[in-house]
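First comes the structure, then the notes that go with it.
One protein chain omitted, others in place.
Chain lettering (A and B) follows the sequence in which the chains are written, and residue indices restart at 1 in each chain.
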Amino acid sequence: MPVFEVFTQPRMGKPFEHGGNVVAPDPELAVLYAREFYGRRQESARIWVVPREAIMEIKDPDLLNPPAVDRSYRSVAGYSVRDTLRATRGTVIGSQQPD
Amino acid sequence: MIKELTTKPLHTLLLALADDEFILGYRNSEWTGIAPMLEEDVAFSSMSQDEIGHARLFYQMLEAETGTSADKIAYARQPEEFLCCRLMEHRRLDWAHAIARQFLYDTADHVRLEALTRSSYDPLRNAADKIIREEKYHLLHGDMWMNRLAMLSEDSRSRLVASLEILWPDALGVFEPLPGEADLVADGTLPSTMADLQIEWLAQIAPYFYNLNLPFPAEQDPETRQYRATVQPVYGGRRGEHTEEFTELWTEMTSVYRLDPEAIW
Partner (left out) sequence: MDDPNRVAEFTAYVQKGGKVEVGDWMPEEYRLGVLKFVEMHANSELMGVLPEREWINRAPTLKRKLALTAKIQDEAGHAELLYRVAEDLGKTRQQMLEDLMAGKTKFHNVFHYPTFNWGDVAVIAWLVDAAAIQSQKALLDSSYAPYARTMQKICWEESFHIKHGYDMIITMMNGSKLQRDMVQDALNRWWAPLVMFHGPPTPIEKDRDLYYRIKAKYNGVLRQEFLSKYIPKIFELGLTIPDPDLHFDTAANEWRYTEPDWNELKSVVTGHGPMSQQRLEFRRLNYADTQWVRNVLLGEAA
């Protein structure tokens, strides 16, 4: 029997989370059972049911977390405003910035 | 006890509604752990909880009317004081029987509830509004299974047809005229007579049976176009007339309660 993955949205507007999966002989029953296993306790505002075969996975760490090159230019942690201010204070013309 | 509980026709109606749900809920919970698939264990259990929850709502309305607690109403009566229809009394047989019974009851109950959403009695109208929404799931489940049993194989079809044949006379009993019904219709508590509701029910489900090519034991009057059953309905439930199977059910259901009726559990 085909496997269907179930994604649940715990509250309106929130991101969908992977809840688990169900087996069913056809999509109609899959939807019914998804409601039973992932919605019978009113724990979901909305549910998506997807055949497992429709899901494509990326898990290669070289694609997702390659180690070599410094990529801090595109992360918040790559910027220290304090360091920048210290380095540039002397060259700002006309500025009367307090220390 | 029933005399104190049904001093008005309204009480009889509430008790009938409650008992139908309570006893069906009982039968459905007999599938716990032994349904054809675990998925159906869970599904039938959800429906059973809905039904017992609805029964509780109706028992609580009767409690508000009479002062007797809902639990006492549910557990302290004798078998002949229950007003459920005979459809619920059949003990658990096979899956086709369970699906057929559920479908017949849920579609009949839907017609009854729809009328009650127009009841002049506020608590009933409010309850019917809520209940009818919960029953959507039951109708969805029933529809899926009726389709599959009717269409997927000769074996499943013949089992379904055999079960329906056994159950039709009792299903018609959902609409057995209630004692004191005329008053309820007159003051709008019950917007239609049970007889009219039965005609409406038959009209609503006829296309379903024709589409699935299942025998439909009703025909249309050539002039009025109204449906009437071609099998004898089994009545008596609304007057407390039940079978041996019901007494067995009652004995089991009240066995712990009767150890000490005054105890708090």
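In the analysis below, a residue touches a chain if its C-beta (ideal position, glycine included) is under 8 Å from a C-beta of that chain, and two chains touch if they have at least 3 such contacts.
None of these values were measured; they are calculated from a predicted model.
Only one residue in the set B:Tyr26, B:Phe82, B:Phe103 or B:Trp201 touches the chain that does not appear here, and it is B:Tyr26. Contact with the undisplayed chain is limited, among B:Ala100, B:Ala115 or B:Leu149, to B:Leu149.
For the chain left out of this panel, the touching residue among B:Leu24, B:Ala55 or B:Leu87 is B:Ala55. Counting the whole complex, the residues of subunit A in touch with the unshown chain are 1, 3, 19-23, 25, 29, 36-37, 40-41, 57, 59. Residues of subunit B in contact with the chain left out of this view: 26, 29-30, 32-39, 41-42, 45-46, 48-49, 52-53, 55-56, 59, 70-71, 74-75, 94-95, 148-149, 152-153, 155-156, 159, 252-253, 255-257, 259-260, 262-265.
One rule holds for everything that comes next: only the chains that are shown with their structure count from here on.
Per-chain CA centroids place subunit A at a distance of 47 Å from subunit B. If you check the complex, the residues on subunit B that touch subunit A are 39, 42-43, 46, 137, 140-141, 144.
Across the interface of their complex, subunit B is touched by residues 22, 24, 28-29, 32-33, 35-37, 40 of subunit A.
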